[in-house]
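Shown next, in structure tokens, is the structure this report addresses.
Only one protein chain is missing; all other protein chains are in place.
Note that the chains take the letters A and B in the order they are written out, and that residue 1 is the start of every chain.
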Amino acid sequence: MSTRPVGEIVAACEEIFEDLSFAKPREWKAAVPGRKVIGYMPVYVPREIIHAAGMLPLGILGGGADMEVIHGDAYYQSYICRIPRSTIEMAINGKLDFVDGMMFPSICDVIRNLSGIWKLLFKDKYVRYFDAPQNFREEVGGVFYANEMRELRDGLAKLGGREVTDDDLRRSIAVYNENRRWVNRVYDFRADFPWKAPSAEVYLLMRAGMVLPPEEHTLLMREYLAAAEAANRPMRDNCRVVLTGAFCEQPPLSLIKSLEMSGCYIVDDDLLLVTRWLLEDVPTEGDPIENLSRAFLLHSAETAAKYEPDVARKGSYLIDSVRKRKADGVIFAAPSFCDPALLDKPMIISRIEPLGIPYIHIQYAENSSQMQPIREQSGTFADSIKLWSAS
Amino acid sequence: MRTFIGIDLGSTTTKSVLIDENLAVLGRGITNSRSNYDVAARVSKQEAKIAARFTLFRNALGKDAEHLLSDLERNFRLEQFLSALRQLEETCMGYLDHPRFQGTKAALRQALESVFRKIAVEAQTIYAPGAGRKSDFFRDIAGSRFMNLAEAASREAGIPFETMLNIYDKSIIDVESQVDPDETVAAQMRSGLTRSLASAEGAGVDRNEALSALGKVLAIELEETYVVGTGYGRVRLPFPKEQIRSEILCHGLGAHMMFPGTRTVLDIGGQDTKGIQIDESGIVTSFQMNDRCAAGCGRYLGYIADEMQIGLHELGPIAMKATRVPRINSTCTVFAGAELRDRLALGERREDILAGLHRAIMLRAISIISRSGGVTNEFTFTGGVAKNEAAVRELHKLLKENYGEMTVNISPDSIYTGALGAANFALRAVDH
Partner (left out) sequence: MSPPEVVKSLSQVKQKEMIGRNYDRITGGTAKVSSTFVPGNLNELLMCFDIANNLPEINAIQNAMRKKSGEMIAEAERSGHSEDVCTYVKADIGMMAKGNIAPNGKPFPDPDVLLLSYTGCFTFMKWFELLREQYKCPTVMLHVPYAADGQPTKNMRDYIVKQLKEDVIPVLEKVSGVKFDIDRLREYLRKSAIAENDLVWMLESSKRRPSPVDCYFGGVYYMGPIFTAFRGTDEAIEYYRLLRAEIEERIALGLCAQSPDGDMPEENYRLVVEGPPNWTSFREFWRMFSEAGAVVVASSYTKVGGVYDYDGFRHDPDHPLETLADYCLGVYTNRNLPTRVDMLARNIVDYDADGLLINSIKSCNSFSAGQLVMMREIEKITGKPGAFIETDLVDPRYFSSANVKNRLESYFQMIDQKRRAGGSAAASGA
């Protein structure tokens, strides 16, 4: 593969990002008869299993800023977030007609009930609600979860008409281990040299990962890193922030750009958590389902939708991230009406406040277009950190 | 003759429709709602009856007398105006006996007299043939003229403007709550007809025939066989319970009467938006309303007009000149102004931004329609916003893009839709 300049790579990613007709995954599916595509919503599903079944995991994150919602509004009252309505809009408009199944992780009641709506509307599609365990003991939650994954594997095997073997799973685990390693490398690179890897670019790169097969995505990330390292970009006097709360309904790209424009380097975030949910490599030896189960129970990230059994550890993931990435502050960015993000926030704030970590809070919808007030707020935040911070 | 009346009490205007037992519309009346809904109902009902008499008169004279009839109506309105003006003057003068005006009584009397004399003279111009008016309501016309003339008059007479305003404010309420009795109306019509017959418009019409025909029409008893009221439930309607029907049902039935093929009705009023699905008999099968949020209601456009400091009626024509329709995502009225200012500052054209804002309001309206059960051919669009060509254009586009080819019905009388349906309910109440 030739190394393209960073601008070209990003442009290719942006094209994928903007394409609501999903040309790339359609191409992938058409290339070999019998191929299947399984859509999944935030926050986390074990994509390895989908991959092992020979299918393409397709991250569905709503219709984004440029999609008008007409039919979708017939499904939801005004006080519910936008991601389910734009997702339904896409489904009704035929944009997802090539998707053979949908997975709805246990993130909140809106997405939970969306799985039911899908069952009512699309009776011929494979629909699976994926209940991650909130008990993290191997003999309890682990057993439940392993069985859940086996049900998923069996369901996909039936859908695909072929068995999904343990070897298939081990191979897919390896592929995603590799993918995750590169995601982490990109994130590490950005944290170390944020001027060389603007967040809008990193975001587009990761969004491409929602749509491309993991092997292709891994290569794309390698290419980007090399090109970004090579590019000569000026360093700016920005403050360093961790963005948290945007783990489901995505902010518009203009919001990410606006934050950086206003003087903040995003050195860590929880956008597209699925790419980095497991914090360590999953073993490729032994029972793959048990391995995935153990990985989830013992080595996964923290998010509002996941119970923290130890009150002392609440907020620790964010604090660790702030420390590891040497961040100056935190930006809570929650979608309007998002129960998980909004209910969790006061607790997380109560953890970071005593540590003197400054923060601000912004609210958005996936189609927000008023960026000026956000720039004001984040700009002021950045200035205050630069002027008043001890360092 | 038996007549059936529907009265729709809206927050800004009250409408009445009078039909006969064959569902034929004889007259429509409209007045501003005022603070006393009882009065608003009576006034609009009276207006509808007046209109009914004109209709009957028109039917009696035939098509050739059209120019006479429009002249008659003009003259009648003039008579009405002058009569109300006289009442207003009398009422104002009546307040002068109050002890607080002791010192300024004489000066006030003179000032008021001069103002009213001037308005009476102006009335001829205001109601001249072909004259256009922003509003037909006495309160609006008399009020604006009074304000204008009283400023100068008060200065000349050396009395505070507020005092004259004060007296006006007290008096207008009294005058507005008066509903002329039928005899007065009849006299005004005769007098108006006499004037018209004497003028150029009266040429070619037999004077005696016309007067005799009017006499017969005035003699017909318009029996109020049944009256049904409707309107937003917020206000306690001045009718007994059996005579009230929900505005949703009245609106659905009214739309059906105007367009029997319609199945989906969208009404965008000033304060609320309704999405109504009806069946082939005009019965409502499902509905949704937005009455909590200004986005998607007429008020949204009101805010925009205020922001841009132009008249509401100017919005549409400007938006029609747009060359592109930008995507405006903030559906909240509160941010519409900010969005507007932002884009103007970025150099976008006023016409384009307005087109985008019109699309935004129609998107919200289509949301309500979606929730009410979607869009089924034929589609009827009613309410004040239906007169806005830019809004209508966006509606056509949205419907075509999302629901395919569709017949879109818009009636110039759509503001009477609710009252029309109510009148039908009145008939059904009696004739089952």
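Simple rule for what comes next: contacts are C-beta pairs under 8 Å (C-beta built on N, C-alpha and C of every residue); 3 or more make two chains touch, one makes a residue touch a chain.
This is a predicted model, so every value here is computed, not measured.
Only one residue in the set A:76, A:203, A:317 or A:364 touches the chain that does not appear here, and it is A:76. Only one of A:8, A:66 or A:109 touches the absent chain when the whole complex is considered: A:109. If you put the hidden chain back, the residue from A:32, A:311 or A:387 that touches it is A:311.
Although one chain is hidden here, its contacts on subunit B can still be listed: residues 23, 232-234, 245-249, 253, 256, 281-289, 291-292, 371, 373, 424, 427-428, 431-432. Within the entire complex, the positions of subunit A that touch the omitted partner chain are 74-77, 79-80, 84, 106-110, 112-117, 119-121, 128-129, 131, 133-135, 137, 139-141, 143-144, 147-148, 151, 304-305, 307-309, 311, 314, 334, 336-340, 342-347, 349-350.
Going forward, only the chains that are shown with their structure count from here on.
Here the spacing of subunit A and subunit B, counted between their Cα centres, is 54 Å. Subunit A meets subunit B in the complex at residues 65-66, 68-71, 73-74, 78, 367-370, 372. If you check the complex, the residues on subunit B that touch subunit A are 293, 327-330, 335, 338-339, 342, 363, 366-367, 370-371, 374, 398, 401-402.
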